[in-house]
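My questions will all concern the structure given below.
Just one protein chain is left out here, and the rest sit where they should.
Our next item is chain A:
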């Protein structure tokens, strides 16, 4: 890749750690000027097929990014589904929570629907208020406040929610003592805080982001009533669409303000594929190679991970049927693929929720009501299609 000798001296344990601050690149935007070069370990090209290869290069480059997002999304969903299917704690009925005060225990369908819509209205207004607050704080440069808020929320995720996850011990009837639990949770949480807010190896950062998304999704699945979850998923996709695309949308203002100030958006909230490999702050010892530009790839917000996993996890929790779960999984991946395709066409920040969640919801309800009885009947007689 780079040719300079002085590079070897710089590479030691300190530089091997990737800082959590992402480089000052506008997010969601692959660099339009770069010519997609293949990696150094690419196959030797077939001489007869070269003209075809040149057309396929952008396609392959885009496909690589799509797969690099498929893998963490799939991992997150797999963790959530595996937990839901094995640990009954997350599918158990729970007490009424403060964010969703309207109970769904009524037999009347209309009343239940009304209650879930009201619950959704409350949740969405809470989310809108928090988002607007975040944007206002960012605009008026209250960075310390924002950092404190993010640190508090990651503390809660890493310590409290992972302590809740230890219910898995109860499922498998494993006896563990409190000192061990304290040490495990302390280590897990402390390393997580370091990786997310300061520096850490890239893959460990990515693993922690996936884990906290999965934990958050599991908590949503446990504490949101059933019908409210579906309505909330629909409503939050609409909100995402509005917030990112409309000119006065809070998320759009956030992204634009960050771009104007040439600052990265909070690393604790975003999953990036190659965070921090090229550091514009350090003095340039060699010209930035094209491969380095290529490395700064697409970023996906953690909220997207969370809500994809909530959809698939809820599909797995209700009904106990694997066909529905599989159908939702494929639908979400195809939605993500389409979203990334649109991203490559429009080259600006796009909401990642609407298409995937729309496909996911359509496939959940249609598989649950239409396909499932058909497949059940076929399986009874062992007919194959």
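As a convention for this text, contacts are C-beta pairs under 8 Å (C-beta built on N, C-alpha and C of every residue); 3 or more make two chains touch, one makes a residue touch a chain; residues count from 1.
What we mean here is this: contacts and distances are computed from a predicted model.
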{"item": "Name of the absent chain as recorded in UniProt (options \"Gap junction protein\", \"DNA-directed RNA polymerase III subunit RPC3\", \"Gamma-secretase subunit APH-1\" or \"CBPA2 Carboxypeptidase\")", "value": "\"Gamma-secretase subunit APH-1\""}
{"item": "Residue of A:99, A:169, A:198 or A:374 in touch with the missing chain, whole complex considered", "value": "A:374"}
{"item": "Residue numbers in chain A that touch the chain omitted from display", "value": "43-44, 56, 59-60, 63-64, 66-68, 70, 321-323, 326-327, 330-331, 333-334, 337, 363, 366-367, 369-371, 373-375, 377-379, 381-385"}
